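With one protein chain held back, the other chains of the complex are shown just where they sit.
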Amino acid sequence: MVMAMILFNYKAYPEAIGKGALRLSRYLDEIGEEFGVKISVSPQYLDIPTIIRETRNLEVFSQHVDPVKGAYTGSVSPLSLKEAGVSGSLLNHSERKLKISSIKEGVLTLKDLGLTSIVCAEDELIASMISKLSPDFIAVEPPELIGTGISVSKAKPELLERTLQLKEFKIRILCGAGISSGEDVERAMEIGMDGVLVSSSFVKSKNPKEKALELIEAYSKFI
Amino acid sequence: MVMAMILFNYKAYPEAIGKGALRLSRYLDEIGEEFGVKISVSPQYLDIPTIIRETRNLEVFSQHVDPVKGAYTGSVSPLSLKEAGVSGSLLNHSERKLKISSIKEGVLTLKDLGLTSIVCAEDELIASMISKLSPDFIAVEPPELIGTGISVSKAKPELLERTLQLKEFKIRILCGAGISSGEDVERAMEIGMDGVLVSSSFVKSKNPKEKALELIEAYSKFI
Amino acid sequence: MVMAMILFNYKAYPEAIGKGALRLSRYLDEIGEEFGVKISVSPQYLDIPTIIRETRNLEVFSQHVDPVKGAYTGSVSPLSLKEAGVSGSLLNHSERKLKISSIKEGVLTLKDLGLTSIVCAEDELIASMISKLSPDFIAVEPPELIGTGISVSKAKPELLERTLQLKEFKIRILCGAGISSGEDVERAMEIGMDGVLVSSSFVKSKNPKEKALELIEAYSKFI
Partner (left out) sequence: MVMAMILFNYKAYPEAIGKGALRLSRYLDEIGEEFGVKISVSPQYLDIPTIIRETRNLEVFSQHVDPVKGAYTGSVSPLSLKEAGVSGSLLNHSERKLKISSIKEGVLTLKDLGLTSIVCAEDELIASMISKLSPDFIAVEPPELIGTGISVSKAKPELLERTLQLKEFKIRILCGAGISSGEDVERAMEIGMDGVLVSSSFVKSKNPKEKALELIEAYSKFI
């Protein structure tokens, strides 16, 4: 069972698609080994199988899943995640908000398949609603900070602290939005987070390898 | 440039995911070679790379694409299709209906990337709207016949005939919904269709290999 | 503060639009007065002002609200409900499912305006999620029973009983789906519900006045 997590979300950034996705994933794979920590990534769907095959230690997540099967053209089938060797999936990212019934079905379906669920919440009230589903992780991400470089752990520590009570239900809490330095990671972990989500600060970095090193080194101190 | 097409849409059928997807694709690959025709498939996103790698002659399509790049968690990036070696994508399937602006953006983005667009239309009026975008293919699929086994080529030949005028704009016309026998395929081709979409009659067949043989043999007579 | 409720939801039934809406509302208004109970209705948006003006004792609810203001063409503004004298709104009906963030915003906005919120939930798990928002009412409606004439109070009494624990958070619980007789209403109230939602069994009745009488009489015994 995954207890903590640093998740690199590739979103649909051109730098992190196809060959770029593989190159970035190899950096993360190596650096993770170097520091002895598990690194998680969520690439584009079509890049998932290659990354799984071509890396050794990464946990690969889907960016989204549709809890359906059968005549649903265009959906992301949960079973296809399982068969491909994916570790689990994000759900309800603020860039892919879901109906409440789809979040429920999504978490239950991932559980049934033995996959890890990471449900995003924009604030503590939504986090508390989602906690009723007992997902593996809740990722608190204030949408107004995403992509800003202003980290949630610096700008909204009290929001993060208030979500920590959900740990009593054995849900682990991640945070994301604006995490862009080793210091941001350390603050998040010091507050009590079980890990962080990182995206543009890594993917769009001029030197992603160096940036990954900085973020993972900070993270590794707490694992 | 693809001139005609028989497309096997795997949707989210459990029989056509993971190992099942690979097995079905190998049948199609072999039978296509046998009859000297190109076969197209649209599997789950995560099965696409393996099918491309493990088959020789299939054209692999995406079931959907989101015309976006950047901070769009959960999207299907057009660039990821291109990088994976996909031939193109379905758009606006009746099980994944799109806003008019997304159809426009989708077709234009696929064109820019040199990928083939197949836009679904539930009737001739919507087909005529879509024709203004000059996609490569329009697939006419009356949603009420999908999955019924009652083929559009038998039940609605006049609908298909009326869409043939769109060929003057160099758009090729496919039909789908209920195509379940070689005879259905022949009728469609005789009417003047440039090909057919097939799904449950193949995927959920007790003997998919035999069913593929029947459908592809009928199709091959017109190519 | 409304403590119990029998809500007649007109949906988009032609029988309950325009003059039909007014006629049905007058029946309910009279019968409510006769039995000394408050009756609630949720008509089409455009029928709301006339019903408010032309009836005496009805509580009028919106079928939906969008928690937005400003440049949102096509939305149902919460402020417009308030100004029109509406009592509150349904949210997340299974025929108009909402994203989790819209449910949260919707409940908070209604509270701010002093309007009553009735949030629909298809099962007890979703009801428990919604309870974290402390809406005034949660309406449990298994979608598979809606419009069937098989009442939730007869078919799923244990589902209703399990939601009663939410009352400790001062949330009142309604049920709906298939409520079509006085007996259905009585069962629901006996189980401990704070009221019921009724729709097609009234709106599409050959004799809606008589049907209303039957349902309201049963309800009035518990008020």
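Should a chain be cited, it is by its letter among A, B and C, assigned in written order, with residues numbered from 1 in that chain.
One rule holds for everything that comes next: contacts are C-beta pairs under 8 Å (C-beta built on N, C-alpha and C of every residue); 3 or more make two chains touch, one makes a residue touch a chain.
Remember, it's a predicted structure, so these values are computed and weren't measured experimentally.
Hidden chain, full complex: it touches shown chains B, C.
Remark: the omitted chain is touched by one listed residue; of C:87, C:131 or C:199 this is C:199. Here the missing chain is touched by one residue of C:31, C:58 or C:81, and it is C:81. Touching the chain that is not shown, out of B:39, B:133, B:179 or B:193: B:133 (per the contact rule at the top).
In the full complex, subunit B contacts the hidden chain through residues 92, 97-101, 103-104, 122, 125-126, 128-130, 132-133. Interface with the hidden chain, as seen from subunit C, comprises residues 9, 11-14, 17-19, 42, 44-50, 62-64, 66, 68-77, 79-84, 86, 90, 93, 95-96, 146-147, 199-200.
Here is the rule we go by: only the chains that are shown with their structure count from here on.
If you draw each protein chain as a dot and join the dots that touch, you get a simple line with two loose ends. When every chain is represented by the mean of its C-alpha atoms, the one lying closest to the mean of all protein C-alpha atoms is A. Distance from the subunit A centre to the subunit C centre is 39 Å, each centre being the mean of its Cα atoms. Subunit A and subunit B have Cα centroids separated by 33 Å.
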